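Below: the structure, in structure tokens.
Every protein chain of the complex appears in place save one, which is left out.
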């Protein structure tokens, strides 16, 4: 690494992770994301994409290797600490608190900020998501799929993260809503937030990403600009026949 | 060796074997299937009372007895307990895992209450006496009498043991273990997983009822205070010490814990003056409690452990089952 260059926003070194020690799902992944980059992680079902981002977020045990956030080692920090360091994660399913109101979902995320900044930050996020602002005292469980996804993203943005990781934000959404969610993500990225996206929806993801990596059997197999990857035979080879809406790693 | 000593040894072993039967029933429910029953005393009491009602001679002021043969009583007691187990299981097994525990806890309290208050059926606080004893004709010869009784219990335990071992090794038993160890497999089986659990719970309850019947006939007298929660705790201690999941362990644990219990009770009686005995006895129970916690923490497989399968209920693989910490999806 060049000493003068800024450290990558997010990086892993030989990361090995999985629910059980003797059954690693991610097997030695070296992975870097530059500041303000939008990277998509692709790969067939069961390749370990979700496990990789969950391990970085602290939800799956890391057995070997390291994870860095802006150069700082976050391998051992517990899940609730990572968000304080600027790493926000949006899980694939159950990514909002359905029994809490929209306001409480956001307030919960804001609780880790200094008290004086909380209200202003929530107001800023409501400006980004006027649909949510209109229904702030509604129970989050009553939202539609697309609105839930927006709330999950809004909730993640509350803490002004430097890196935002999303696990299949398009899962279960109609194509029209997927378009809305992705264009929203592009805006957020353009504003300077680094985004890492795990996706099965290859086309939509490559359309907004700068770079794509492909994970196969827990190892990184390909890394290149998103624009060229869209026409790459390797993608066709990996995805032809694969169901784009399939879910991975069902346990 | 004196005749009295041998007779006492037989008596001790016979009582221990009645506990071993309860332990075998609990092992089927908990050891094989992972169903937590905190109401053992209730199921044992049902077996005891039903058998007593069926076999005692007609008594004025009380329902029955019907004076039926002893075998009918034992069978009836077991069936009644199995039926109640089935109903409790039916109600709760499809719900959260711990609702079954709460419901069985409630059943034991309700049975206790009925035994106390339904005087026309249960004899109320005075209980039921004159329950026919096996080999009563030989009562004049204490040695023969106690040996015959012991032999009967040994045969019952042996038959149960062989039957349960067969059951455990059958496809049915394998399904039970699969359900217990792998929630995904259980989910894949869906409704039939509930049915398998229910069957195991009812059979286990029936075995406890049989134990109650056997004990009632051996002692010849039953009363509500024989079936306090204490009994439940003792049977749990026996299974845990012997090793849950292992039928031989269940029997060994029953004999061992009953032995320790009897010796420590005798010790307390000898060491403490009568005023302090009840107090010292509470230490006995405290030790059971500590033992349960310690075994869960240190040696979840018990003394003998489970044959064939590695430790379950605890760490790693059991994580697939319902865990206390919700797992990230």
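Residue numbering begins at 1 within each chain, and the chains themselves are lettered A and B in the order written.
Just so it is clear, contacts are C-beta pairs under 8 Å (C-beta built on N, C-alpha and C of every residue); 3 or more make two chains touch, one makes a residue touch a chain.
We take it that contacts and distances are computed from a predicted model.
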* Looking at UniProt, which of "Inner-membrane translocator", "Phosphoribosylformylglycinamidine synthase subunit PurL", "RNA polymerase sigma-70 factor (ECF subfamily)" or "GGDEF domain-containing protein" names the chain that isn't shown? -> "Inner-membrane translocator"
* To do: Identify the residue among A:76, A:112 or A:134 that touches the chain left out of the display.
  => A:112
* Give the residue, chosen from B:3, B:71 or B:113, that touches the chain omitted from the document. => B:113
* Option from B:91, B:143 or B:188 whose C-beta touches the chain left out -> B:91
* To do: Write the list of subunit A residues that the hidden chain touches.
  => 57-59, 78-80, 83-84, 89, 91, 94-100, 104, 107-109, 111-112, 155, 159
* subunit B residues that touch the omitted chain in the full complex -> 34, 36, 38, 91-92, 95-99, 101-103, 105-107, 109-110, 113, 116-117, 229, 233, 236, 278-280, 282-286, 288-293, 296-297, 300, 313-315, 318-319, 321-329
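Keep in mind that, in the parts below, only the chains that are shown with their structure count from here on.
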* Where the CA atoms of subunit A average out and where those of subunit B average out, how many Å apart are those spots? -> 53
